[in-house]
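Yeah, one chain of the complex is gone here, protein chain that is, but the others are all in their spots.
Per-chain numbering from 1; labels A, B, C and D assigned in written order.
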Amino acid sequence: MTDSSPRSSAPADQTAANTQGIKIVGFLCNWCSYGGADTAGVCRFKQPTDLRIVRIPCTGRMDPLFVAKSLIYGMDGVLVSGCHPRDCHYAVGNFYARRRMEALKLFLPFMGIDTRRFRYTWVSASEGQQWQKVVTEFSEEIHRLGPNPGVGPRSGENSKISNGLR
Amino acid sequence: MRIGVFVCNCGTNIAGTVDTKRVASEALSFADVVYATNYMYTCSEPGQQEIQRAIGEHGLQGVVVAACSPRMHEPTFRRAVEKAGLNRYMFEMANIREHVSWIGNDREANTQKAIDLVRMAVAKLRFNNPLFSSKMPVNKRLLVIGGGVAGIQAALDCADGGMDVVMVERKQYIGGKMAKLDKTFPTIDCSSCILGPKMVDVSQKENITLYAASEIESISGYIGNFTVQIRKKATYVNWEACTGCGLCTEKCPSKKAADYFNEGLGAARAINIPFPQAIPKKAAIDAQFCRQLNGKKCGVCAKVCPVQAVDFEMKDSIVTEQVGAIIVATGYDLFDHSAYGEYGAGRYPDVISGIQYERILSASGPYGGHIRRPSDGKEPKDIVFISCVGSRDASVGRPYCSGICCMYIAKQAILTRDHLPESNSYVFYMDIRSPGKNYDEFVRRAQEEYGVQYIRGRVGKIYPRGDRMVVQGADTLLGVQVEVEADLVVLATGVESSAGAGELAEKLRISYDQYGFYMESHPKLRPVETNTAGVYLAGACQGPKDIPSSVAQGSAAASKVQSLFAHDTIETNPQVALVNERTCISCGKCIQVCPFGAIQWKELRGGIKKAEVLPTVCQGCGVCNATCPPKAIQLQHATDNQILAEVNELCA
Amino acid sequence: MNNNPYLPELATIQEIITETGNIRTLRITLNDKDRMERFTFRPGQVGQISVFGTGESTFVINSPPTRKDYLQFSVMKAGEVTSRIHQLNAGDQVGLRAPLGNGFGFDEMKGHDILFVGGGIGMAPLRTLLLYMIDNRADYGDITVIYGARSPKDMCYTYEFEEWRAGGVNLILTVDAEFPGWKERVGFVPTVLSEVAPSPNNRIAVVCGPPIMIKFVLFGLTELGFEDQQIITTLEKRMKCGIGICGRCNAGSKYVCLDGPVFSYDQIRAMGGEL
Amino acid sequence: MLETDRIQLHKLVEEALPELDMMIGWTESCDPLQTTPVFIRDAKLISKLTLGPFCSQNLAGYLVKPPALESVPKDAKPIGICVKGCDSRSLVALIQEKFISRDRVRIFGIPCRGTIDWRKVAQRVGLSDVKSATVEDDFLVIDASGTTHRIGLEDVLARKCLGCRYPNPIIQDVLVGQVATPRSSSLETTYRDVDALDNKPIEERLAFWQSELDRCIRCYACRNACPLCVCQDKCIAETREPRWLTQRVGLPEKFLFHFIHAMHLAGRCTGCGECERVCPMDIPVTLIKEKLNKIMEEMLGYSAGLDPDGVPPLLTFNPGETEI
Partner (left out) sequence: MAVKIFIATDRLDSVLEKLSTKIDLWIPALLKDDKSGPTGFVPYEPGKAVAFDRQTTMSLKKVLLPQVETLLRFEYRKEPEGAINSTLAVEDRREARPTLVFGARPCDVRALTTLDRVFSNGPYVDPYYTERRKNTLFATLVCRQTDAKCFCSSVGGGPADMEGSHLRIVRTDDGYIVEALTKEAQSLLDNLGDAPDASREKQAAEIVEEVSRRRVGDLDTEGSAEAFRKRFEQTDYWVQMVSQCLSCGVCTYVCPTCYCFSITDEAENLKGERLRSWDSCMFYHYTLEASGHNPRPTKLERYRNRVGHKFSYIPERYEGLLGCCGCGRCIRSCPVSIDIRQVVGHLKENTNE
């Protein structure tokens, strides 16, 4: 595996103008996907730089609310990645995660949140190239979508739309 | 809190594309960070000393190292901060090499990302707490479930190491499938000659307690301290008394009992010892065929027994054993070829399975080692072997390769030629799988020295013609249809998981795959561990295996147990779930989802129940934490507040 | 104090003393030197310590008004704020709103015998009054202190015990269970109280400790013949805003922060049972 | 008919009460359009029990909320409770999650023809003084501000009732009155409102929830009324350990709070609509849970509160479901 693989260079910064400061948070299980990301690094597989990784022990640790919280509070994208089903270090953590993540994925758009901003995937510790592909594709997707408009102003004292709480 | 941040240049590995100096100076502007610097090689001896010096000099209460992957050097730095007096968990790592400098060349973007990762690490660290391991005593007794060759090997290895071993075997004898085999490939060793002494060893070792004709009723507890209930099935013979003289069998009038050991090729008595070398050599009554037990007047065996061992009133009994580790070696079963209608679905007596053929070949078998066909006892002249019966066939739910069939067919074909030099053997195969040491040579010998005819192709149909069987198939190499008339057809039935494997897995709280084979902890690096600490795997219960692999795994599992038992106590991993009893609402959802059975009810004063984590059993996956609605159960070192702190930094 | 009672004064931690595994004592000075010099309070009054970003919490000023190099607070790690306080270091900045609350009626106690009963961190509020009395020893009769903790390791102010004894205090120490090297009493505080059996005559009992201890000590004192008005305790843990506005510390019609936190037991009874 | 049912209920409760610890039912309140829960230990009060379309409250929650059942002695008598179809599903879910044991409750099942949403009445007759309200056949007769209004019941039923598939109790010990006919047998009808919103462009959906949730005052009535919000006082909406939410009242806090509520009910919500009914700000919060219920039905074929032996789908898994 060398740098000459088709995905090995970061995408040209085609939409840099309006996507500066795009931030993607990744929740990666320690055993597989975090290792996969390490492998991708060791192999020097170039990737977009928007992703910030939070290491979790297992996707079973993923409360869908971490995803909801991230998107509601303005993260542009959320990526959850764990061991392939049946390869979970804890045997079944990702089976729980799969249902929970899928339920959330189907639910987000109902609340007006673009579900394309959330992706969950399975990447093993050996799949450096697969990791590069996942990160690259997802980052490109988020760049296409642009910054997350969010659900409303943060500083919560002043919600003016109709409540009039001043 | 006083936090120190150390940004590693890693030579140019990081500094080449990350402005580490700027990362360090930015880190100084984060809340609670009182010291930040960059260093050439932080993991080096002087690098670690620099951290330790700063801890002392600046009174640091927590340390962040921004360097390589924590999967690489987290243990290194944890030791380093511990030496300087900090708790090892007051440490966080930001991965700015594998996740930053090595995957992008944009220095500005990389530096920004590195700063963010350090910011997240600092934010998390502010919610870290010192964690402490605790020590639990280890009960140095081993339970081996399954008395096949893998289990025997494991038991003997541990017994040799001086440990107490409890072995539980479902059948009335140990030895498993291997005991039924005639010879073994590729050396043509006599199976019972090599297994027999080991079986005898099991019965003679004082520190092995054998429960044959017994099954696991329930298992509770955790690594170092399991409590196992064993159901001793009623054999109607008091084994304490039975001498194995065989008089009862001789006199038993029920002569048409099923001969399980001979795979139905012979007939047994209702009271019997399955084979002469059986260990334990004790008689047992097959209740299905016993006249006395079926309400008819008999009781012959009881009358003839010189030691009055027969007890028709015997009931199942439960014994309890305490052990510290468990090796599961429950083996496999063979595919039932009646699923194949085109092969006669088991209707033709001269279409038999490979294991039946083993019994035919065996000198202690039903035909005394003379090859005869079951239908009329005639010596066969043309014998067809068909491989992959119940292997590599998704249509019968067995897409996997059983791994042993190619080899045992070759062995049986060779032995056939040995026994009947005039016979012709044909093998229908899909591919020949012979990757072991001397295996491929063995198959070649079958073809070249013994003249076994290998035909590549699936058999489409078997049907009788006169007293012979017609085997119709395709030769895919020649591209022609072939038809072979045979006196005997041997189906190389594949390996499937042992009956009841799923139920046992649930008792053990280990997982199994869709075919019922037990899942190892890691397919490469933890092949005999399960994800339940203290439970290990050996042999074909984990997947199809030949004898050498099973034995090797038995020894491997034994060595795992011995390294566990080398300690009087086990140190617990403190990164486990912890229940806040004040906020626990006693919903039990954590108990429901825990893959390890690590959470149990604890009764407080007033009868209120709260969840309680057994830290020795908890593996730290955090499913409970994600599930707990009031978040009363928190996975230490990956608490909600810690993860939220990281997310909040990014959302800020 | 300025015109915004919510606005803390800035203060600096001068020293931190580790009392036990989960109790630390902070010595704090106000950054405004004048204010620090003019600062006066009565024993039993409290301060609200702010760790900005985490919150505010109430602690009794447990140094006596007679000793004014610093204001001392003892903090047991329990909730969010106290956990953060435990991470602080000398030199760190905090906010302080003090003094708040009524304090002990030390004048009315003059001429009386005094009994202090403290358990665990409950010794902190008593210390201020105890030291004040030691500093004005002639004004008071017998001073007996019964102080109990789970184990010797959980006992605060051990370094001062000699000073207390030297100041004419009958100091009785007890721990819940036998402990290697422990030479004082063993047993729960209420048990030791009934063993010591101080006379209720002309005596005032000041009690502070965990709720379960208070419950049994009150029972014991009553047994010994103490009247409700002879028994005094402090409820400062209940205080929230500290200035009688936020409404949350009420017990009946009383605000703990304005009318207390020091109450006699007859007052507490009148406030209803919500303790 | 209602009167007959009421008499039957009284009779049944009278017979049962000696064996019961107490009886939970509905009684008339100061508001003619709504009943209030009543807890009966004294046989004299049985005559106060009522049933019918004003009995909107789901009483199942009272069995599990403090201080209701904390440390009940093992030999305690069972509690009697009136449940409508939807309420019975909550009860089933609570039994399933082992908050209640089946033998601790005596269930008086009440087939339901729909409950009245007072807001819909208000839309028609204004919010002025409703002096009395009675049901006559399929009409609601209201005496308000001196005028008598006759409104078709169908027009003032609660939103959740219009797509009701389970008007009859799933479990009961006794049934009071005649079995009712389900209004819906299809996902389309049941989730009509969900689909209507789903069919709008995503920007409109966001705007919809922004404007609805902006009214949220975080009073937690929706949570506290929910029979399956078993955390109650320990809810993470209010804790700082962990700190999921601040006290701020900006839209992000409100969105996240309702996400928490919804996700915690995913696969557990029985669609009783209490959260929406109790909202003082008239936010259609049940709609949020309905969407998740629909997801659970479509994705995992699971509908909560139908099988006492079932397992909420997010508390279990199936290794084989590779398609999700």
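Following the convention adopted for this analysis, a residue touches a chain if its C-beta (ideal position, glycine included) is under 8 Å from a C-beta of that chain, and two chains touch if they have at least 3 such contacts.
Being a predicted model, the structure only gives us computed values, none of them experimental.
From the options D:4, D:36 or D:186, the residue with contact to the chain not on display is D:36. Across the entire complex, the residue among B:12, B:29, B:294 or B:320 in touch with the chain not shown is B:29. When the omitted chain is restored, the residue from D:155, D:204 or D:233 that touches it is D:233. Along chain C, the points of touch with the absent chain fall at residues 3-8, 10, 50-57, 78-82, 91, 93, 95, 210-211, 237-238, 240-241, 243-248, 250-253, 258, 272-275. Mapped onto chain B, the footprint of the missing chain covers residues 2, 28-31, 33-36, 58, 582, 648, 652.
Not every partner is drawn; the one left out touches chain D at residues 29-31, 34-39, 57, 61-62, 65-67, 119, 122-123, 126-131, 211-212, 215, 217-221, 223-225, 232-234, 238-240, 246-249, 274, 277-278, 280-282.
To be clear about the criterion, only the chains that are shown with their structure count from here on.
Distance from the centre of chain C peaks at B, each centre being the average of the chain's Cα atoms. Chain pairs A-D and B-D differ in how many C-beta pairs they share in contact, with the greater number at A-D. A straight line joining the Cα centres of chain A and chain D is 36 Å long. Separation between the centroids of chain C and chain D, computed from CA atoms only, is 49 Å. Each of the following residues of chain A touches two or more other chains: 63, 69, 73, 86, 92, 96, 100. Multi-chain contact residues of chain C, defined as those touching 2 or more other chains: none present. Residues 10, 23, 25, 30, 34-35, 37-38, 40-42, 44-49, 52-58, 60-63, 66, 69-70, 73-75, 86-87, 89-93, 96-97, 100, 132 of chain A touch chain B in their complex.
Chain C makes touch with chain B in their complex at residues 53, 87, 89. The touching residues of chain B, counted against chain C in their complex, run 1-2, 31, 59, 61.
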